[in-house]
Structures are given as C-alpha cells and as structure tokens.
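Apart from one protein chain that is not included, each protein chain of the complex appears where it belongs.
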C-alpha cells in the first residue's frame, strides 16, 4: 500500500449556511481550485443562523479528533464585510480560519499558546471579491493555502487580541456550582457545562427546570423514559437525559437554562 | 493517469445522528486520524432516531452499489454502552461495522455466508473511551482498521448468532400475498415489500389504504396526480405512486401499512 502523505491536507467546514444554497459548494470549489488534493470534511452547516456560541461549542467538541495539521474553516459571520478582522490561528497543532468574532474562543481557552494572524495577504482572495461572502472569497482561499502547506507568517500580521466569548466556566457559590445548559442534541440530551473534574469525589445532585436529579447512569438505555437521569456525555460534560425519549422535550429544557449542582 | 489503488479504502457512514451536532464529524476525524487516505461517504444521517429497521432498509438498498471491499459503518444504537455486542461482518465482498441489534439483518438475509466477529480488540478504541458514543470511540476505529487493510481475525472473536430483525418476506395466503409498506421516500412514493419474482407471470391487483390499484406504469410521469398507480421501483420492490405529487400524502399511507396483492 502507498505511504500516507506526510501532511493530511484536510479542511473541515463549519458554517450556518445550511445546505440548500450554493454557498457551501462555492467554498469547496474555491478550495479545490487552489489545490485539488485537499480533502474537505463537513462538520456541520446547520449552526443556527448567526449563533457564534453554538458554532464555538460544536467546533471545540470535535476538532481534536481530526489529524494533527487539519485546517478548520469556521464561518458564522454576521459581520461579514464590516471592520471585523479575518483570522488565522495555529494552536494545539491544528489551524483555524474564520472571522474574529469569538468562534474560536473555546479552542483558545483550552489551548492558549496560539499564533494568531489577521488574514491580509491579497493573494489569498478570490476575485471578484464580494463584501457579502468572505467564506468563499477570503476564508476558503486562506484555508486552502494553509492546508496545502502555506506558512502562517505569509497569511498576514500577527495579532494578540482576538474577540473572546465568555468562557465556559461555571461559578462556584457556597456548597454549589452554578452552571448552564450548553447544548441540546438531536436526541434531546441536555449537555450541561459541568465537567467531571468539578464534581469528582463529591456527592452531588443537580437542579434544572425545576426538578432535582441525583441518579447517574452509565449508558442511556439503563434509565427509563419517565425518570430523567444524569450521564457523563461524550464531550466530557454532564448531560441530563431520558432513555428512549427527549429529555429536553419532556422537561422543557432549552439552551442557556440554569443548572445548579449542590455538593454534599 | 496513475493506477487506481488495489483496495478502494472507502468507509460509508449511516447513522441517526443528524448533521447539526458534532457526532458525525468526530467519527470522520477518528477515521482520518487512523488513516488519512480513507475516503468517507455519507449514506445518510437522517435515519429516524433509534429506527433500526429503517436503517437496515436503507443500507440494504445501496451497499451493493459501492466497490467491493467498501466498509459500511452503520450506527443506530439505542443500546450504546449496554451489553449489546459491537459487530464486524465480512459478507458479499463488503464489510460492515456497527451494533449487534439487527441493523445488518437484510444484508445477511440476502447473503448468508458471512464472517461475523465481536469487536473486542482493545487497540480498536479511541481513548478516552465513553459509554455514550461508541460510533466515535469503537466503531470508527474498527471501520478504519478494516478499510486500511486490517484483517477480520484481528478484530475479535467469531460469533454466529447476531441479532436479526424479522425478514422482509411476505406471507402467502389463498390466492394472495400479504405485504406491507417498507418505506416512504422523499417524493411520497410508497415502497411495498412485494418483489418482482413474487408477482411475475401472474395477473394481480393490490389493495392498500382502502383502495385498489391494478394500473402498472413504467415511469412516474406517465401517470396522473389523481390516479395512483403501481410501478417497479429502483430497489426492486413495487411502489405505489402518483405523478407529480406524493402518493403517501394523497392516500394517507405510512410505513408499516398493510398491502394485499390478489393474484388472478
């Protein structure tokens, strides 16, 4: 069998563009025009419109599963064409390309020693250049450049002050941790912001949506539809779930809802 | 032009994960981390949540169109983390990886001499290993291993008793065949479980949703919106259709509905 390439030449895509329009295809075309060897993998295009925080969570939850050297192109960009800066970041042996609006915050919180550059090399532009679709006209060429082995220093000037979202950290109060619902997944599992290391070695129960939960299961099918339970999810956060049905629908839980963990 | 690779190194994905979460992307990342040369093709991620039978039908309808040697990774897995076994199957010159819950039943019904193994080689695990996402932590590494040329014997111990769904066979009664609706497609065509060889050389009419149909068309546009007709569909089953509109919506047909074929 032939040897693998040294560098994987992978670009992932994460947008709020949906898949009905030509937007995602145009970005892929531009990448392949720059280098047809690049492998393109969709993370998702169903980020809720303009929801930078949701995009940041999804990217943070899966980027580390990709090979070292992957370029992650993330475009949720309500400020396209405005003064917001276009960014390229090298951190944790991955590269990231997208608008400077906080979309890479959670990656940077967990891996802070990144090299960050404003994309201002004019050769990294599709012509004609629009003010309304930088995903195609600016970010896709920059991602292709990096994936094909281009150097970060050639992308543009270094910056040190990227826009940041509030971190995913919880607030400790007397005998308790104030947390929140980060995400509701397709199955209706409600991902809280509680991490294992915060609760390790303590007895605890959580309160969310007016109910208390202290039952912890180790797989979804061991619970019942009727009684919600807690479970350590695949991204390292505690989830609230019901077996075989949507906990979010059953309990009326939505993203952003408060969660209180009481420690014994 | 360069010669094709001997082995295509293709992994298809079929899940009920949807495409809004990070789940599918994480699986793809894990596969590419194991071997970045692998080609990944989505079959669908829109299987109704936990609907193993629907997944089995979709997989059965298209796996044979892929090149010999393709690995089909199918994860509709309500029992994730429980005692249900993780399976790898080599049959019909294809390989299949997924939970032992019947998802490969229709493939096995049609091509029974498979080699089936429980995935228990600990090197085929992503670490950290979760109890809630075996698609990423167990099945994706196993699929990548097989796609990259790994041997079935190294996956784990042989088994002979996989979980099976009821077969797609119909029941013959006096002068008639009792069948059912297997699937309703995007166009509202209603796929019955009647196969061409069951009806060949006989005069017949079918009854479904309270109406009788004996008109058989050979392409969709030859019928009308008003009058439903039967047509031999692309997966080899008889379908109930209306031209230019959804037969399912017009007739109120749903998956599982009974179909009776009366033979003359």
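Just a few scattered comments:
The chains carry the letters A and B, assigned in the order they are written, with residues numbered from 1 in each.
Quick note on the criterion: a contact is a pair of C-beta atoms (placed from the backbone, for glycine too) under 8 Å apart; a residue touches a chain by one contact, two chains touch by 3 or more.
Everything numeric in this text was worked out from a predicted model, so none of it was measured.
For chain A, the residues touching the absent chain in the complete assembly are 5-7, 16-26, 28-30, 32-33, 35-37, 40, 49-50, 78-82, 126, 130-133, 136-137, 148-149.
For chain B, the residues touching the absent chain in the complete assembly are 1-2, 4-5, 8, 10, 12, 39, 41-47, 58-59, 61-67, 70, 183, 185-187, 218-222, 231-235, 239, 244.
Just so it is clear, only the chains that are shown with their structure count from here on.
Between the CA-based centres of chain A and chain B the separation comes to 31 Å, rounded to the whole angstrom.
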